[in-house]
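The complex is shown incomplete by one protein chain, all other protein chains being positioned as in the whole.
Chain lettering (A and B) follows the sequence in which the chains are written, and residue indices restart at 1 in each chain.
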Amino acid sequence: MYVGIDAGASATKVVIINEEETILSYTIVPSGVNFKASSENALKKVLEELKLAKKDIAYIVSTGYGRELVESNAVYSEITCISRGVHKLYPSVRTIIDIGGQDSKAIKVDENGRVLDFVMNDKCAAGTGRFLEVMASILGKPIEELSALHFKALNPVKISSTCTVFAESEVISYMSRGCKIEDVIAGLHNAIAERIFTMSSRIGFEKEIAFTGGVAKNLGFVEALSKKIGVKPLLPKEPQIMCAYGAAILAKQSFKKIKV
Amino acid sequence: MTASTAISDVCKNPIELLEKYKESGINVLGYSCSYIPEELIISGGLQPYRIPNLGSVTSPLVPTFICQFASAVLQNILRLEEFFSGFVIAHTCDPMWRLYDIVKKKARKPIFFLRVPHNVEGELSIDFFKKELLRFKRFLEENFDVEINNEALRNAIEVCNMNRNLLKEVYMRNSNGKNRVNGLYRLQLTLASMWMPKKEVNTQIKSLSLENNATRTGNVRIHINGTAIYDLNIIEIVENAGCFIASDDLCTGSRYFWDNVNDSEDLIRALANRYMQRTPCPSHEPIEKRLQFMDFMIEKFKVQGVLTIANRFCDPMLYEAVHVREMLTKKHVPVMLIDYENLGQEAGRIKARIEAFIESLSELR
Partner (left out) sequence: MNGEKSKSRILQTTKKIGELILEYFARASEAKLQGKPVAWITVFTPIELLRALGIYPVAPEHFGAMCSARNIILDYLEEAERRGYSQNICSYSRCGLGYALSGMTGLMPPPDILITFRNSCDVYVKWWQSLHLHLGTPLFVGEAPYVLTPEDLDSYVLDYVVKQLMELIKMAEERFGLKFDEEKLVEAVKLSDRASELWLETLKLRKHKPCPLGGRDSASDIFPLVVMQGTKEAVQFYEELLREVKEKVSRKEGVIENERHRLLFDGIWIWYAFDLIKYFEDRGAVFVYEPYSEAWAYRLDPSKPLESIAKKILSMGLNIDIDLRIERFLESIKEFDIDGAVLFSNRSCKSWSAPQLVTAEILGRKFDVPYLIFEADMADPRQYAEAQIKSRIDAFLEVLGER
């Protein structure tokens, strides 16, 4: 068994795979402030579910924001991990757009899943899950409801600010003017899609294109981004664990290298 | 691995050196940039000291969208004024231009503004710059009661040329794919040359044994494209992430020492020639010369990837980065832009990015 741990700033994802690189089990827990503790708990959960013990694990790779704080055999960047995970699932993928809680990335890969180029937005909340969290809380809606509301929108508003703080004022202004909440949400999704489109343009949009990351669970947003790029993306069933999955695949690779 | 104790001490705590100068009664002239001829300052009997942006400080006197570099240099000038006898600021980019305005209103010591033509090519620019240097010479003579004659100038040029030769010799050891002297080490030697008395730093560099200095050989040979870097931490982050910094085009790196001053009847003219003809800074034109210089470095030092390191609000680098990328894409040399404002806060993020970059390079080899 091989384990991948993606210790993200908001959530920690643990994936365990077998020799055939099939996902046996996975879990997603909030990272909190103690990466070591949350990753250990997450790993315990996953092992308990499979009725396995730590000694059954051959190799652990950690990645993500808190990767150095987690107990593991090796550390890899999220870029490499995501590309491995997505390539395994969709070998035809050439462009991956990952939208996480704290950052967003666009990765260009070759036919072997190797990273050719990448671009990141890791400085600014706009264009990440954080942006939606802030807005959802202003609108008084749980994140999970945003997708359904998006599809109800008939007249999405235009959010012009590229800064989260300014956009907040715009949202408040629209709501106080009586705009429908679904139109505001669709407007917000379009704003993020715009940011991500601009960022990713440098990489290009070679098909097939996959969306990953926590925000890709929001199908309303997925629609906004697909429309903006003009493409039908490949969407993993569990987009949030692709990075941890890739880390687990790298764990197997690294372990094999040692054995040889 | 650090350079000699004297040099590494100075780099760890450059302010301490200012205190020593003050105690010894040495007159220190603070200068902002590599367009300012140290030779003139030295020939006037003053110790040149290049003002760094160190200390994670910013100035409350400028808006937040002014780059941290200018903001910190400004803050350092004002809070360390007591250690200086005067300042000279060169006209490079807009924030550094306005830094002169602000220091003029806020500081008490004499200050000189050196107008550097932004188009460095052509006889008109060299001629104008020569006249500016004569004006600078007069400023030094009037404010510090000295007379700068040809002999003093010639001696100063000699010791500066010697310094440049020594630094270049160290730098060239990495040519043709050899990993001999890492970036951290070389930056320390260069910074020390901008802060310590030239004779002393020359002696120190000559006495270094460089045979065993290639530690942290890393796997990937990188070229750093940027402006003025004083912070050893960013270099350490880069080299700890698996890079070997084989070459650079920094103002506090190769472009500081790449060209010498030729001897001549007209030494001021010779200075003007050297400073106008060396590879220009990102704020200057023609950009083609900069791209050619980078191209030369990449070939000569067998570079595998380029890191463009810039302050988030550095206009010259932000424009240039697009063209650097275009050039390197054509050459199939991977390049990544790292921009930041506060290294202390952003070190983790930068490290993650470089590691991802290195991994992608390793994969493709």
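In this section, contacts are C-beta pairs under 8 Å (C-beta built on N, C-alpha and C of every residue); 3 or more make two chains touch, one makes a residue touch a chain.
This structure is a prediction, so every number in the text was calculated from the model and none was measured.
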From the list B:T92, B:T227 or B:S360, pick the residue that touches the absent chain.
B:T92
Contacting the left-out chain in the complete assembly, out of B:R115, B:R173, B:R269 or B:K351:
B:R115
Which one touches the absent chain: A:S147, A:T162 or A:S226?
A:T162
Residue ranges of chain B at the interface with the undisplayed chain:
60-63, 65-66, 70, 91-95, 97-99, 101-102, 104-106, 113, 115, 117-119, 122, 124-125, 127-128, 131, 283-287, 312-313, 315-316, 318-323, 325-326, 339
To test your reading of the contact rule: which positions on chain A touch the chain that is missing from view?
160-163, 165-166, 169, 173, 194, 198, 201-202
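What we mean here is this: only the chains that are shown with their structure count from here on.
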What whole-Å value do you get for the distance between chain A and chain B if each is reduced to the mean of its CA atoms?
40
Looking at the complex, which residues from chain A come into contact with chain B?
65, 76-80, 114-118, 120, 122-123
If you look only at chain B, which of its residues touch chain A in the complex?
312, 334, 339, 348-349, 352-353, 355-356, 359-360, 363-364
